[in-house]
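One structure, pasted below without further comment.
The full complex has more chains than appear here; those shown keep their coordinates.
Labels A and B are assigned to the chains in the order they are written; within every chain, residues are numbered from 1.
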């Protein structure tokens, strides 16, 4: 066996590791949101990363993202009882950048049961930073029939 | 180190790649269904692949699968707002064939909220083709207590 064959194996392994790291990053979001760990959750994003939540507007930077979690809307959700359930993500790797597309469902306890409070499309833009993959931008929009929400789930051609 | 040890590593890597490719193939379904990209969605299947949706019957071939997406039932769902959320899949690899079992939930916007419109069992039969893994057959059935739906989720013994 030669060095080329070894290198080829390393490249294939790296690609799997990248996909696994991206999946792990996104899988960490739900538990952090549900437990209200605002600082830890913000660390999933790049320093100047942004989070756009449909009609609620867009925030930039970790402090602003942490404030979303510490804010009254999210705290009320946690008080009632909530699950930020995500679906599997379709990952497109492109060197040190990647995109992941998938659904998120916020389930909310109503007192007598649970309801699907928000059902959204998500587009995660990711970057490989010095300490691993981070979110550079997340776009989230309610799947209420709007074209803009559907557009987040479109693959790049 | 010898060639055998290298080969063993390649085999292990290949197995992980296969599982990742199958997971990626299935993870692509939801976003394609929600955005109505009928042709792209049909490309997930083999040329003569089939899709059986419970009582709605079975279609064969990419053109027929694309028609399901372009048809009135699916287009009405998209108009209302929908999310084709999938769960994780239990993958059984067997050389150039594989089976994946898991749930799918179609969430539908009702105007005032979201409801779980369809909750189904899925059995995906997959084949490794010249361009990678494709779906040779997908069976989907409502988990409404029927034995037939449950049977789709059974492991092979």
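Following the convention adopted for this analysis, a residue touches a chain if its C-beta (ideal position, glycine included) is under 8 Å from a C-beta of that chain, and two chains touch if they have at least 3 such contacts.
Just so it is clear, the structure is predicted and the values come from calculations on it, not from any experiment.
Student: With 2 identical chains placed here, what is the total number of copies in the full complex of this structure file?
Tutor: Identical chains making up the full complex: 3 copies.
Everything that follows uses one rule, which is that only the chains that are shown with their structure count from here on.
Student: Taking the mean of the CA coordinates per chain, how far is subunit A from subunit B in Å?
Tutor: The computed centroid separation for subunit A versus subunit B comes out at 22 Å.
Student: If we count contacts the way the header does, which residues on subunit A are in touch with subunit B in the complex?
Tutor: Counting only subunit A, the residues touching subunit B are 1, 5-6, 9, 12-13, 16, 19, 87-91, 101-103, 105, 115-121, 142-146, 149-151, 153-155.
Student: Would you mind writing out the residues of subunit B in touch with subunit A in their complex?
Tutor: The contact residues of subunit B facing subunit A are 3, 6, 9-10, 13, 16-17, 20, 23-24, 26-28, 30-32, 34-37, 40, 78-88, 107, 109, 113-116.
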